[in-house]
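Missing here is one protein chain; the remaining ones are kept as they sit in the complex.
As written, the chain order gives the labels A, B and C, with residue 1 at the start of each chain.
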Amino acid sequence: MQLRLDRERIAAARELAAEIAADLDELITGSTTTSVERAYLRLLGLEGTDEHGVPLPNVVVKHIHDGDGLGRGVCYWVANAMYRHDLSLDEVAEGVETGALDLVSEKEEAPEKVMPVLDELAVLGLKKIDKQREKRERLQNELGVGKEPQLYIIVATGDVFIDASQARAGVLQGADIVAVIRHTAQSLLDFVPFSAVTGGVGGTYANGENFRIMRQAMDDAGREAGKYVMLTNYCSGLCMPEIAVLGAVERLDVMLNDSMYGIIFRDINMRRTLVDQYVSRMINGYAGVIINTGEDNYLTTADSFEAAHTVVASQFINERFALESGLKEEQIGLGHAFEIDPRKKNSLLYEMAQARLVRQLFPRSPVKYMPPTKYMTGNIFKGYAQNTLFNLASVLTGQSIHLLGMMTEALHTPHLQDRYLAIESARYVFDAADGLAKELSIKPGGRIERRAQKVLADAVKMLEEVASVGLMEAISRGMFADIARNPDGGKGQDGVVVKEPDYCSPFIDLLRDKEGSAHGSDASHAIR
Amino acid sequence: MQLRLDRERIAAARELAAEIAADLDELITGSTTTSVERAYLRLLGLEGTDEHGVPLPNVVVKHIHDGDGLGRGVCYWVANAMYRHDLSLDEVAEGVETGALDLVSEKEEAPEKVMPVLDELAVLGLKKIDKQREKRERLQNELGVGKEPQLYIIVATGDVFIDASQARAGVLQGADIVAVIRHTAQSLLDFVPFSAVTGGVGGTYANGENFRIMRQAMDDAGREAGKYVMLTNYCSGLCMPEIAVLGAVERLDVMLNDSMYGIIFRDINMRRTLVDQYVSRMINGYAGVIINTGEDNYLTTADSFEAAHTVVASQFINERFALESGLKEEQIGLGHAFEIDPRKKNSLLYEMAQARLVRQLFPRSPVKYMPPTKYMTGNIFKGYAQNTLFNLASVLTGQSIHLLGMMTEALHTPHLQDRYLAIESARYVFDAADGLAKELSIKPGGRIERRAQKVLADAVKMLEEVASVGLMEAISRGMFADIARNPDGGKGQDGVVVKEPDYCSPFIDLLRDKEGSAHGSDASHAIR
Amino acid sequence: MDPTRVMPYGDMPNDGATQLSFTLPVPAGEEAKEAARQLVAKMGFAEPSVAHMQDMGESFSFFIVYGRCTATVDYAAVRVPRAEFPLLDAPRINAMIAKLLGRRLKVFGACIESDAHTVGIDAIMNMKGYDGDKGLESYKEIEALNLGAQVSCEDLVSKVVTEGVDALLISQVVTQRDVHVKNLTRLVDMLEAEGLRERIILIVGGPRISQELAKELGYDAGFGPGTHAGHVASYLVFRLQQHEDEAPGNPLPEGSFHGSHD
Partner (left out) sequence: MDPTRVMPYGDMPNDGATQLSFTLPVPAGEEAKEAARQLVAKMGFAEPSVAHMQDMGESFSFFIVYGRCTATVDYAAVRVPRAEFPLLDAPRINAMIAKLLGRRLKVFGACIESDAHTVGIDAIMNMKGYDGDKGLESYKEIEALNLGAQVSCEDLVSKVVTEGVDALLISQVVTQRDVHVKNLTRLVDMLEAEGLRERIILIVGGPRISQELAKELGYDAGFGPGTHAGHVASYLVFRLQQHEDEAPGNPLPEGSFHGSHD
């Protein structure tokens, strides 16, 4: 089932995306943020909280930000103090916490002198990630991974132990990927809640403890089920880079990571999250994590048929940003969705056109295919039928990561039986239509092809407009998801700081060096 | 979505089927049965029951059969008595009932003399049917009919008023065809129960009253829904020809009618039901009724994958029998089914091959596509997914009459909500995939085509064997449905009588003459 | 989880989450929705919430409701009545029959009265069997005869009399309006009237048959969905053994499990 697509047009899309990203390069690489800096401290090994439960990375970074020193990077100030007083990192943090130290008013030694004190910690931090990456590879080789389309379930109870038990059951039922949905407003928290293992609403708090507990549970269940189970969490939101670090260290395999999502749906400040995204993706890349982007969500607020091209346009931009951070195509799980109104005549035909288009535009990317959500209703049976066609569209168009649709989507976060029934239907459909795609061809010049070609053409047109006005202005005009955000609005703006010329962090180079600087590479297959 | 099929092979199948039918021609046209004779009495207008509730046609025919006179045909004896005593038909029947008359011991006048007394009644009887046929055509022109695949629902409460109310709801929900399932053992009753409007088990008694009540209800509902609703009942079983008459007179549009079904699944004697079938199909043909055959049922007892070709072989035979009775292809709704084990890898691929094959072999026939039944379980959700794929296979392969699958198939006769949900899912799928089949082609030489070709080849092989041993022997060997029946077994054998050379019935010619003797014609499109 | 107080679990342990669906014969509307809610509340569900209401025409409305089940079950105390007998393999079954009976065990199977669903009884009786497990015909010490569909009770009882059988296997699949209960009762009554009931092992099976129902209707055992011939054969041997235990050392006299011609 192959679509004939215009290679020129695809190449044009990639070029426009590169232009759009380049336009923001100065902003992105020229700034840092509070959460980027906290992420570095976490990478250096700083853990724990102060007596009020505030994480120490927050305490230290706030201290420096309050002292207007963030432009040089928290690493510099910490290294400076460590060097001058011969203190450990923890001791410096303790000094800040107790007020014994005021890092920014210390005498400023030359970076060449002070920065080396962090070398060992930095390497140690990355070693932890290396180890996890190796462990993942070892386990995947040993146990194998799920077959595509891989079945992706979510757990969302708000209590990690209950999540773990439900997720284990899901794995035994056939799930390949497990995502723990986050507490409803965690993306707006400017810190990572420590030891919050229970009490989440609409999802469970994302933090190191919970990642660890789930990882263990999934390793166990995977061993029982005879495959490596991929674990997913979210590093969109105000703590993107920090959660990327926690995910890397606790061996998460997939992380939802997308500035566009945060800007549009969480009203997070553009500059803040673009910078955060850049660094978090470097970390994801280094850790061998697959990112998932959130373009699928656009179709829940914009018209799901008319706005199809906005998804594709955004995917090209997101791909470019990801490549800039050093991610490989195999790590770029762009999001798309089966969201056309089921009452629309020929909805399945259009869905297949769209799904196949995305699959062919990003052939090496483990694209994430989202089930119907917007037009799900309280009629769980009808919903089950919608999901059955979604499952079919997925296997016919050769999708990679298959988010299971829940028949109760319009009602509640998934119940145990909803998840089971979703897995059962998907397994049934995937088996029933296993070899079917190979036996069918799409009629050249027919409606499927024409629809796909139109969506692609419209996406290129949109990219041209975005390139001409710039991404931030495009977002301000509500070009994505029918939601407009302005560059100076949104949460977290005050955490963005322009880097001083003498900004220091040991990590940028270390992260980039991994695997022969994939950084900024092209989509290798890339038609451009 | 076209399969390339070997035209030679299809022609061979039709020739073999003609041979098989020809082999039985003498038996079929050379015999009559108690129920055929009762049917003629009904056509002549004999109604009512005796004081024990036995229908008058049964009283009269039994009387003649007991007197060993059935070989000349009941019409002769009745005409003889009418002629001799100048009685009306009702008066003759009354005479038999009271014992006042002994028809077979009457002096036997020459047929040329007595038979004309029936002419008027015979023509009158057929006029009733003509009128209904015209009314159907008028209403169909006025209101239109459902779009293919037409949605076919069943009601089966055992109470015709409840059936009517549930069916009306079904029509408002979108059904195009309504079938009233019969009381569980009615096919074994050698009479048509009179005035049995309630009390059926697993279905409602089929009789004139009930047909009338349902017809009215469906005409009303159809007018409301803006289409002509087709009404279905069963004339398989021991009363085939009689029920064909009742159906014709009450304007049923579709009748399940198949000797093979009766022989195999109801253990009805072969000779009896083959003769009954011949006459009942003549009546169906005359009335413009579409027949439905029951090959789909074979796959519930035989292996649903291995025995696929037995369905096709039987369809060719059934088509031939139907053509012999004067039915046109447009009236021959051959049965097939979506019955492959859902746990089988690629079940959808094989189902589509099979469904498309049948569609192409009988392009003008309104084939009846049956939903999954055998592998339905108490898991109604899974069942709903199975039915969703069935719906999809139907619209993709271009089926005509689409029997709706019920998610509760393994549990109970359909509940109100089961029927609603079935209609909803089918409408959704048919709309979603409305134009999809046109956009996809089947890969030449691929697995779908190869499977279809194999089923056809196996069917031809089977037809060869059937032709060489004869149909009755083939059935004795259990070649259909894995169930063996022998020619001298089964119910109703004693109702079969060889026609005397001077056998008389006014109907055979009258029925055949309709519409320029389509009788015995070839499948007109026919590749043979 | 307290095994003495088990309840449904949807999102969180003991949340009681239960999904219901049903049709009410009233026109769709706010009042109908409230009626559905009240109905579910009356059945004791807490926080009933109508997820979906659908007008089905003809004043029928379909509802999908979620509620919290408030009942709990003492799972630890649940006891299921079942025919408790050891499962044996075919060679062992054959050997035991030979030893206990000294001749082949004669078993007739039938789908009685109006029921024409033979697939179930075929699965138990016929060589081919079910799910890879061969049927009773495959046991060399069992003489198995499958009488097929729609066997009337009269015919069956007369066969028991004339042909002499040790065990009758009855299948009933159609259950609408409790027709299976009527048919099964009719058979037992006729067997009893003929004084045959105690002389044979009487077994019933079908998708809605349980051991409980079978006992209630006067059958020795009842087998439901998923039964294999091996289960039935093992049970038959178990019954022979029981007889042996009750009269130890005493070989079964011809006719004890065997209808004779008198």
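We adopt the following convention: a contact is a pair of C-beta atoms (placed from the backbone, for glycine too) under 8 Å apart; a residue touches a chain by one contact, two chains touch by 3 or more.
Nothing here was measured: the structure is a model prediction, and the numbers come from that model.
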item	value
Chains on display which the left-out chain touches in the complete complex	A, B, C
Per the touch definition above, residue among A:80, A:132, A:150 or A:173 touching the missing chain	A:173
Omitted-chain contact residue, chosen from B:9, B:364, B:412 or B:499	B:412
Which residue of A:11, A:27 or A:410 touches the chain not shown here	A:410
Residue ranges of chain B at the interface with the undisplayed chain	157, 159, 162, 377-381, 408, 410-417
Missing-chain contacts mapped onto chain C	1, 3, 6-11, 13, 17-26, 30-35, 38-39, 42-45, 49, 60, 69-73, 75, 78-80, 82, 176, 208
Absent-chain interface as seen on chain A, which is shown	158, 165-166, 168-169, 171-173, 184-185, 188, 201-202, 265-267, 300-301, 410, 412-413, 415-417, 420-421, 483
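Please note the rule applied: only the chains that are shown with their structure count from here on.
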item	value
Inter-centroid spacing, chain C versus chain A (mean Cα positions, whole Å)	54
Chain centre separation in whole Å, for chain B relative to chain A (CA means)	60
Rounded Å distance between chain B and chain C, as computed from the means of their C-alpha atoms	34
Multi-partner residues of chain C (at least 2 other chains)	54
Chain A, residues touching no fewer than two other chains	379, 381
